[in-house]
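After the structure tokens below, expect a handful of questions from me.
Note that this complex is displayed minus one protein chain, with the remaining chains in position.
Labels for the chains are A and B, by order of writing; each one numbers its residues from 1.
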Amino acid sequence: MTIRLGGIIVGLAITAVLVLWSLLPGVYNYAFGPAPEKQPSYAFYEHGHGPEGGFAFDGAFGKWDVAELQRGYQVYKEVCKACHSLKFVAFRDLAQLGYTEAEIDAEAASWTVPGIDPATGEATTRPGEPTDYFPSPFPNAIAAAAANNNAIPPDLSLMAKARHDGSNYIYDLLMGYGEADPAKAAKVGFETPDGLYFNKHFPNVNIAMPPPLSDDQVTYADGTKATTAQMSKDVAAFLTWTAEPTLVERRQTGWFVLGFLLFATTLAFLSYKQIWAGLKPKKK
Amino acid sequence: MSFAWAKQYEPQSAFTKWLDEKLPLPRLVYNAVGAGYPVPRNLNYMWNFGVLAGFCLMLQIVTGVVLAMHYAANGLVAFATVEHIMRDVNYGWMLRYAHANGASFFFIVIYLHIFRGLFYSSYKAPREMIWLLGVVIFLLMMATAFMGYVLPWGQMSFWGAQVITGLFSAIPLVGEPLQIWLLGGFAPDNAALNRFFSLHFLLPFVIAGVVILHIWALHIPGSSNPTGVEVKQESDTVPFHPYYTSKDGFGLGVFLILFTAMVFFLPNALGHPDNYIEANPLSTPAHIVPEWYFWPFYAILRAFTGDLTIPFTGITLIPAKLLGVIAMFGSILLWFVLPWLDKSPVRSGHYRPLFRKFFWFGLIPAMAVLFYCGGAPAEEPFVVLSQIATAYYFLHFLVILPIISQIEVPKPLPFSITEAVLGGTKPGSTSGGGTIDPGSVVEGLPGTATDGSLQPAE
Partner (left out) sequence: MATDTAATTEVSAADEGVRRRDWIHIAALGTAGVGGASVLFPLISQMAPSADVLAASTTEVDVSAIQPGQSIKATFRKQPLFVKRLTAEEIAAAKKDDGADMRDPAKLADRTKAGHEDVLVTMGVCTHLGCVPLGAAEGENKGEFGGYFCPCHGSHYDVAGRIRKGPAPLNLKVPEYEFTSDTVIRVG
């Protein structure tokens, strides 16, 4: 009885504190207080939907489109790598993109990676090897910030997983550059600050990265026309692969495991019903 | 410790006889989860989740021990070693996704297990100790899960560690030094990461120990059942094996189908994208949320937005931050007195009309709102909603339960489980559905049926 009385008293006290000191002032504020200020930029944000037709790896049966990944790698190499590192990916990983061992050796050697002079021990550079990871364009974060107007270009290895719906996000972001609707901007007093660029798919629509892609910026080895949309899609696919190289293997294993479990569970169900049937239920 | 009609273990071979004399482990297993444990025959699928929770604990320990072979708890490399597991270690991606989603599924199972206990009042005498040990397990799980989430050293890991240890700084006088002591520094860094790793490895084994106590305590009164009527006679029970081993086996299969579907097809759906960004002490993510299984409690924490002041004097008695922390811990700690708050002699919610209304139309919606608001940004209307739901949560346990247990007129109970199964009364099957088709009538068991062997010999 004491416990119950105590409980009732404590419960009413907590409720009273919550309602009188938190809920009522909050409701009052919500109803009569100043409306919460929304940044004008939110009016310009548009939610993207990814490329037309989606990616080859979309869906539970999706597969990599190796040609697309190779094109995406070319875009990374010729455009993105100037500012963005890819530090969790090694040259040897390119084997998954359909390159042969010799091609990977040559590709790695075409990159310059930090090394140590074997004679003097001083920091130097050397051609890459398949076991090396993609080198960072900047020696450290301070150098990256200094070279980029204080905005550090993020590492791209995991970008497709580090954003919600990352593959589509990357595509949308690359396609989202442009101008804010001038009439609307004038109305709310919106202006993209100096050194930033308007991008309707970036959360606060002002991004530090200048528009990186323009039509025919790269010449694809396979002859595909390099429109901005094509390059955006290819590089988004490539970065999805860098973020989750085991994606396709994972789903294939998953189908096998699910099939096995369905079979095993069916058997377990029959066995269970069989055993309980022994209790002999009788219809009235 | 068990019913008089429980089957006795009889070693058959010379070896098992010898073993039974020296170390009666087979006897222990036989009496715990074998034919020697008589269990009410009317358990529904909600009673599957105890065994499933045990399975989840094993799953987490096995995958965790294996992941620890590749992980390094150092701020410089922790994030990279997780990526190493994902990319280079053989089947590392599978093991890590199983561990990460395993934590979520562990909580799903545990929440269903707790709600089973709340609806059927499994916490009531003579099973208070089982419930108390269960609350201890739940608290240990929350601590373990929190520390495990810090280990990948992503942005959410780092800021989660910062915010959760920050809760302790709300405690008057000792708060700030306590937070610094917990972290071993002024911000989460190697010291914190290493101790969290050490404790994250240790606590599951502590949980396993408390689980053994939990099961031990269960075997003294025996399992409860959907009618809440205690076992009276042999025909009320069936042996755990093969009846409930087979049922748990089927339940495990269904669980594994759902679990592997998540692991292999949506492994990151329950996680937060920000945790794939390496920890950065200089930049807080726009929207910090804990893992989904903490959302209801996070909502309670954030519900307290105003300091407790003496009106018109400006004197603050308790700051809002401390109120939130007290309420959040209190929301779980009050479960420790739950067996003594709800004194209704009737256990099962099926026979308690008033209780059932408050359960389905009060507690469950309140928990759903708290869950949703805990994951939402701290803006209106989520704050007001979580405040109302928080108020209801405390009222439900501390005020409504004691009062309705006093005034409620319960429905007539069946005389025994056998009678309930025979169809004298029809227990509603609102949750999970009963295993017994209420339309069918079961004949009393043949005398030999409780020996657990229903297969006719060839």
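Annotations for the structure displayed:
Everything that follows uses one rule, which is that contacts are C-beta pairs under 8 Å (C-beta built on N, C-alpha and C of every residue); 3 or more make two chains touch, one makes a residue touch a chain.
Since this is a predicted model, take the numbers as computed values, not measurements.
Considering B:92, B:160, B:271 or B:374, the position touching the chain not shown turns out to be B:92 (whole complex). Interface note for the absent chain: among B:246, B:275, B:405 or B:418, the touching residue is B:246.
In the full complex, chain B contacts the hidden chain through residues 35, 62, 66, 69-70, 84, 87-92, 94-95, 241-242, 245-246, 248-250, 252-253, 446, 448-449, 451-458. Touching residues on chain A toward the chain that is not drawn are 90, 92, 118-119, 129-131, 260-261, 263-264, 267-268, 270-272, 274-275.
One rule holds in what follows: only the chains that are shown with their structure count from here on.
Considering their complex, residues 3-4, 7-8, 10-12, 14-15, 17-19, 21-23, 25-27, 30, 36, 60, 88, 93, 154-155, 157-158, 161-164, 166, 203, 243, 245-246, 250-251, 253-255, 257-258, 261-262, 264-265, 268-269, 271-272, 275-276, 278-284 of chain A touch chain B.
Interface residues of chain B, counted against chain A in their complex, comprise 41, 80, 83, 86-87, 93-94, 97, 238, 242-243, 246-247, 249-250, 252-254, 256-257, 260-261, 263-265, 267-268, 273-274, 276-278, 286, 303-309, 320, 323, 327, 330, 334, 337, 340-341, 343, 379-381, 383-384, 387-388, 390-391, 394-395, 397-399, 402-403, 435, 437, 440-443, 445, 449, 454-455.
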